[in-house]
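Worksheet for the structure shown next.
The complex appears here minus one protein chain, its other protein chains still in place.
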Amino acid sequence: MAAELTVLNGARERDLTKLDEYRTIGGYGQLERARGMAPEAVIETITNAKLRGRGGAGFAMGRKMSLVPPPDKRRSPAYVVANADESEPGAFKDREIMRTAPHRFVEGCLIAAHGIQSRNVFIYIRGEYLTEYEVLSRAVEEARAAGIFDDCDVVVHRGAGAYICGEESALLDSLEGKRGQPRPRPPFPPVTGLYGGPTLVNNVQTIASVPAIFELGVEEYTRIGPESAPGTVVYSLSGNVNKPGNYELPLGTTLRELIFEHGHGVAEGRALKAIIPGGSSVPVFTPNQLDVPLDFDSVQAAGSFLGSAAIIVVDDRACMVQLGLRAEKFYMHESCGKCTPCREGTRWLVQLLERIETGDGSQRDLDLLRDVCDRILGKSLCALGDFAVYCVASYVDKFYDEFKRHVEEGGCPYGGESSLDGVVAPSDQHTHSPVASPVPA
Amino acid sequence: MSAPETAADFRQRVEELKALYPDSRSAVMGALHLAQKRHDGWLPPEALEEVAEAMELTPAFVQSVASFYDMYHLEPVGRHSIEVCTNLSCALVGAQAVVDAFEQELGVGPGETTEDGAITFRLVECAGGCGYAPVVIVDQRYREPARPDDVPGLVEEIRGR
Partner (left out) sequence: MSTPELVTITVDEVEVQVPKGLGLVESAAMAGVEIPVFCYEPRIGPPIGACRMCLVEVEGQGKLQAGCTLTAQDGMVVRTAQTSEKAADGQESTLEFILVNHPLDCPVCDKGGECPLQDLTFRYGPGNTRMTFPKRTFDKPIPISPLIALDRERCILCYRCTRFSGEVSEDGQLIARNRGAQSVIATFEDEPYRGRFTGNVIELCPVGALTSTPYRFEARPWEIQNVPSVCGMCPVGCNISATTREGKVKRVLSRNHPEVDGGWLCDKGRFAYGHLQAADRLVDPLRRAAPRYEELSWDEALEEAERLIRTAGSRIVTALSGSETVELAYALGKLLRQGLGAHSAVLPEPVGHSFDAFRAPLSAIRSAQLVVVLGDEPVAERAPIVELWIKAARREGAEIVHASSGTPELETRLREAERAVLIVSGDDGGLATTAGLDRDGCAAFRLPKTANGRGVADAWAAAADEEPENPEPIGLLIVSGDEAAADPNVRAMAEQAETVIAIGMFRRLVAPWADLILPGTSYLERDGTYVNLEGRLQRIRRASIPPAPDELAVLSRLAARFEVEISPYPSQVFDEVSAICYGGVPYGEVGEQAGLPPRVPASQVRGSDPGTGPEATAEGPGLRLVTYRPLFSGPAVERIPELQFQRPGPEVELARDDAQRLGIASGQTVYVRSNGTSLELRARLSRELAPGVVRIPDEHAAGLEGRVEVSG
């Protein structure tokens, strides 16, 4: 096994959607090995491998597993829930993992289930991923038919289009058949989760990383990437770059290496203007930050988040006000409507950004924009409210002159030449159930 | 996933879904997906009532769930759907030109259905194909990347279905 590939290993050479093929490269062998171990030892192995969550928050998976009370202290059954709702703008890694290496993901689920002594795995896959749902369902059927599940069962559950359902507690409500809205926490899912039972929620990639830990052994696995968070990550590279795509690399790869070596540089030889390092919800980087290693701690030290390791490259044709407006329309559209600051604040931000973008804004509006960001930050029920301001606030802070020129010049300095000019968003189209216009003109 | 033809078929399929979960209410999303298939791609009030009946929930509850998610349509749709992602990665590499091309070709704007009821044209948020942008989704299948030049061919292909 090439040390660099643990999650997508073999997936580009072989048809790993087939059980036989997966078995020829040792598939489900790690499950067997893990099942030969005591559950506590499984958790210990994952803990020692220092596997951190790839879904956004970077929480240690082993620690999360150990928060699940042991069977004799449970009042209801425990569950494993795989978060396959991947909807963060810029991210498309879980999709490739599920489409090309579904069995590895399923194997990871079963190892996790053994670790926390659960007999029920639910995979919540976003509704748009129909092909992936079919591939995954077939893999699940195949594994079930082959008797691999033993006394455990795996259910693939299709979402129906709601970004918020990627947030773990909203996902649980959605899985329970309700509107997918976040729950107040604590209690956290490992203690009180699905149907009130202890629940381990992990991202697809986190779970798909588990078999390699058992295959390579903790020692070898922790040699990949930085000490604080070893292993590989699938970087989703997109935007104005010559070779976009998924790149599985050791954590800690620098932005420069990713964009210029693997991604072959900025498209059409344009100048780099900005880099979004972790999906649209994180603060933006500027070209002088190209040498930041892309691992959890380094990115955070540099003022942003690795998030879902989705890197969006923005070249010099993009107007940052338009970028902010487009991003904010997404958050307004996806705000679940449960808590006040996020529901009302995102809408207000869109109104302010629209006014500034069209050139009707004043300095007062610009100041208010920044202030409304602060008023939302840290006050919402889940992190979506924060996401909705990390991006825009950082665009204002780092490209303040550009925002100011919109106000002072009464319009976009790009004069219609921005790559984002006139971009419309789903929230601009007729909604499927019109009761009020989201933002009246 | 084929569409359940008869009401009895539908109930049977919903019962199977309910059995997958410790609490049968979890099957409501699956039941809505099935009902939508049975009702020409959208969920008229009768469909919601049908789901409510099969799920032993109130129609109001079912409607509240259905209206939360973008993929359940509460208004009539065309026989086929074309969706274009206009989120950041797609927008940065020319999604709007693809949208414009579709508008031109279909004669309708985003959120609208062609007059013959054949195609509903819609914009969607990030579809998870950012590395293959711009992303177009035709009848729930991804076409990526799609350039403005591809649009006439795509529309012709769909109309031929």
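When the chains are written out, they are named A and B in that same order, and each has its own residue count from 1.
Please note the rule applied: a residue touches a chain if its C-beta (ideal position, glycine included) is under 8 Å from a C-beta of that chain, and two chains touch if they have at least 3 such contacts.
Since the model is a prediction, treat every value here as computed from it, not as a measurement.
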From A:Val68, A:Ile213, A:Ala274 or A:Leu381, residue that would touch the chain that is not displayed: A:Leu381
Per the touch definition above, residue among A:Pro70, A:Gly217 or A:Gly337 touching the missing chain: A:Gly337
Selected from A:Thr45, A:Ser66, A:Gln351 or A:Ser394 as touching the chain missing from the view: A:Gln351
Residues belonging to chain A that touch the chain removed from view: 162, 179, 183-184, 332-341, 343-348, 351, 355, 368, 375-376, 378-381, 431, 433, 435-436, 438, 440
Interface with the unshown chain - residue positions in chain B: 45, 48, 53, 57-61, 63-64, 67-69
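Here is the rule we go by: only the chains that are shown with their structure count from here on.
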Contact set on chain B toward chain A in their complex: 20-23, 25-30, 32-33, 64-65, 67-75, 86-89, 91-96, 99, 109-112, 122-133, 137, 140-142
Residue ranges of chain A in contact with chain B within the complex: 77, 86-92, 94-95, 120, 126-131, 155, 157-163, 174-180, 195, 236-240, 244-246, 267, 276, 280, 310, 312, 314-315, 318, 323, 326-327, 330, 333-334, 336, 419-426, 428-433
